[in-house]
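So that we are looking at the same thing, I have put the structure below in structure tokens.
A single protein chain has been omitted from the complex, and every remaining protein chain is retained in its original position.
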Amino acid sequence: MLMPEKYTFIFVALNLFILYFFMRKFLFKPVTEFMEKRRNSIDQALKDADQAKLEVAESRKNYEEQIKKIREESDRLMNEARAKASREYDEIIANAKKDALAIVEKGRQDVERERTEMLRQVRQQIAALALTAATKVVQANMDTESNKSIVDKFIDEAGAA
Amino acid sequence: MSGLIAIAAAIAVFTGIGAGVGIGLATGKAVEGVARQPEAAGQIRNVMLLGAVLAEATAIYGLVVALVLVFLKMG
């Protein structure tokens, strides 16, 4: 066991070389590479998940902002529309009132005019009637012109009464 | 002659005493260190192992010299 033997020495060296290459090729290299690959993939997956989470938070924030903006916008539009509508409503009401007043006024004027006309006609007819009646009643030669003025005066008095 | 060689081998093996004392001291101190700082146990173990291994070398040299004397000189 203490004697140097060159063949044993050479064999051991050869064996160790062979063993080293086999172990490296079949055990250490594949397993180390595999574990590293797995660790990297897990790291990558975790990083991706974090990224996705961040993105989701970001998009959520954006979305909420947008929603808020839209709500504000809609509120504004609504208010505007409401104001406009009320303004229009007021306008319409005012127009309608004006129109109605005008119609009423016109109606009243028509009625007034017709009444005046009617009164005039009635007065003429009454005058004529009264003249006729007076002519018939008085049976006198009366100046038509002077009589007519008397009758007119009478009718005026009657109308005023 | 062979009797003298046997005695020489026996004296060579006395180196084991030094190794024993050295490893004992190293281990004792390592135990103290671990008791004081349990969190450093791994590092202390490595250092202790290194010290023990170096202390052991003397005993091994003595053993090898004894073996050489017994097997190579006595024939």
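Letters A and B mark the chains in the order given here, with residues in each chain numbered from 1 onward.
What we mean here is this: a residue touches a chain if its C-beta (ideal position, glycine included) is under 8 Å from a C-beta of that chain, and two chains touch if they have at least 3 such contacts.
Basically, contacts and distances are computed from a predicted model.
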**Item:** Undisplayed chain, where the name is taken from the UniProt record, one of "Cobalt/nickel transport system ATP-binding protein", "ATP synthase subunit a", "Menaquinol:cytochrome c reductase iron-sulfur subunit" or "histidine kinase"
**Value:** "ATP synthase subunit a"
**Message:** For the full complex, can you list every visible chain touched by the one that's not shown?
**Reply:** A, B
**Message:** Please identify which residue in B:A10, B:V31 or B:V53 touches the non-displayed chain.
**Reply:** B:V53
**Complete:** Missing-chain contact, candidates A:I18, A:A102 or A:M118, resolves to A:I18
**Message:** By the contact criterion defined above, which parts of subunit B meet the unshown chain? Give residue numbers in ascending order.
**Reply:** 46, 49-50, 53, 56-57, 59-61, 63-64, 67, 71
**Request:** Could I get the residues of subunit A that touch the absent chain, sorted low to high?
**Result:** 1-2, 4-5, 7-9, 11-13, 15-16, 18-20, 22-24, 26-32, 34-35, 38, 41
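Just so it is clear, only the chains that are shown with their structure count from here on.
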**Request:** Indicate the whole-number Å distance between the mean C-alpha point of subunit A and the mean C-alpha point of subunit B.
**Result:** 97
**Asked** Which positions of subunit B touch subunit A when the two form their complex?
**Response** 67-68, 71-72
**Prompt:** In their complex, what parts of subunit A are in touch with subunit B?
**Reply:** 1-2
